[in-house]
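Notes for the one structure printed next.
All protein chains of the complex are present and in place, except for one that has been dropped.
This part shows subunit A:
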Amino acid sequence: MIDSEVLQSERVKLKRDIAELRVTLNRKEQCLRELEEAIADCEDSDEAVESSSSTPQTQLSNDDIARYSRQLILQDFGVQGQLKLKNSSVLIVGMGGLGCPAAQYLVSAGCGHLGLIDYDDVERSNLHRQILHSEQRCGMSKAESARIALLELNSHCEIRCHSRVINSINAMHIIRPYDVVLDCSDNVATRYLLNDACVMLRKPLVSGSALKMDGQLTVYGYGQGPCYRCIYPVPPPPEAVTNCGDGGVLGAVTGIIGAMQALEAIKVIIGLGDVMSGRLLIFDGSSCMFRNIRIRTKRPNCHVCSAQPLITELIDYEMFCGMHATDKDNPLDLLEPEQRLEVKEYHQNLQTQPHLLIDVRPPAEFEICQLPQSTNVPLSEILDDSYLKRFAKQLEDKELPIILLCRRGNDSQIAVQHVSNRFPAHSVRDLVGGLHAWTSSVDATFPIY
């Protein structure tokens, strides 16, 4: 009995030691990469990449022939296609659900030089769709994690990581050495930034996007085709934009679009087939329908790609779009202090008292996890007042405190505004920081998603 306890505790200790060593290893590898990047920057990286592409390889090795044989025998691809791919350099912006499969196919197909940009670190909630990352590499920079996985697939590819936000200051410098850019980003500001920079540098931009069960794909700035601004001269209102963290997405959907981005990049590089320019592919995963629609050609008065552009250098894209270039939380602050309740105070003083606790998340999210006394009323049912009937009796009592909550404490504020307008005499408050705050301040075992 005692023996088994000793063994158990030894096991726990070893597991912890290994986990700590992994974290240290990841950190050191990242430091090394950053150092190497800094050294490369000092030596003027542009020249380095350009010099390797200015001495193009003109022959395939025996290893190349064996390895790429199944695509070499394609009539339209052949040795010349393989050589073009080997001498090509592709920049992938965003190593997430789109960037991972795109990079995977490009590297496997023999793309010679790849640049990977991502400012973010790997999290567990990425793994269902960002298939180059692994459990062990959680916490590591995404670009670095992808590089490790890609080199296992093909050690001949030269991969350069940029573990930082791409912005108006560094974009031209980063993009210049590459032949083709893949927009695998997750936000509107970065999409305008990449478009403008690619137009100025005359680089084709293979653009993919996905959300929920839907995906879209097109190529901008190729031949006589339009650029992103020709199609979308004005950014959408921020409230109409949903990211994957809020709307959800299925990994197989990002996989389909990402793989197609790799395909279009290969076609652009070797000049094969009809590139997806001047057309938009729309994929509806729920009905498995692809639609290929004809979009407009270049806009004659486009602010960036017309003959007389108004925009000749990069601007502040976050300001232009009124949105951030990251998908990190941008907490709302709509309420007065007396309309807000800290989770700790709720836990200590209110939870045992009579109160009405309404969780305004969508039902699918409520099903994942919920506080014991909470009732689910999705925000839409608050805003259209259909909740009134359901709680008619409780709402008669002005003394009954009403507390609204959600995942991170944004929608709950919108709900409080709406409910307190109707019931000004009631105490209507939201839980600051929502369920995420509950996990961090009250109950560490409560799940986070």
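Criterion: contacts are C-beta pairs under 8 Å (C-beta built on N, C-alpha and C of every residue); 3 or more make two chains touch, one makes a residue touch a chain; residues count from 1.
Keep in mind that, in the parts below, contacts and distances are computed from a predicted model.
Selecting from "Ubiquitin-related modifier 1 homolog", "Putative thioredoxin-like protein", "V-type proton ATPase subunit" or "GPI transamidase component PIG-T", the unshown chain of this assembly corresponds to "Ubiquitin-related modifier 1 homolog" (UniProt protein name). From the options A:187, A:277, A:374 or A:413, the residue with contact to the unseen chain in the full assembly is A:187.
Taking the complete complex into account, A:295 is the one of A:6, A:153, A:295 or A:368 that touches the chain left out. Contact with the omitted chain, checked across A:171, A:211, A:256 or A:335, is made by A:211.
When the full complex is taken into account, the listed residue touching the unshown chain is A:249, out of A:85, A:166 or A:249. One chain is missing from the display, and on subunit A it is touched by residues 94, 96-99, 184-188, 191, 208-212, 214-216, 231-237, 239-244, 247, 249, 254, 280, 282, 284, 287, 291-296, 380.
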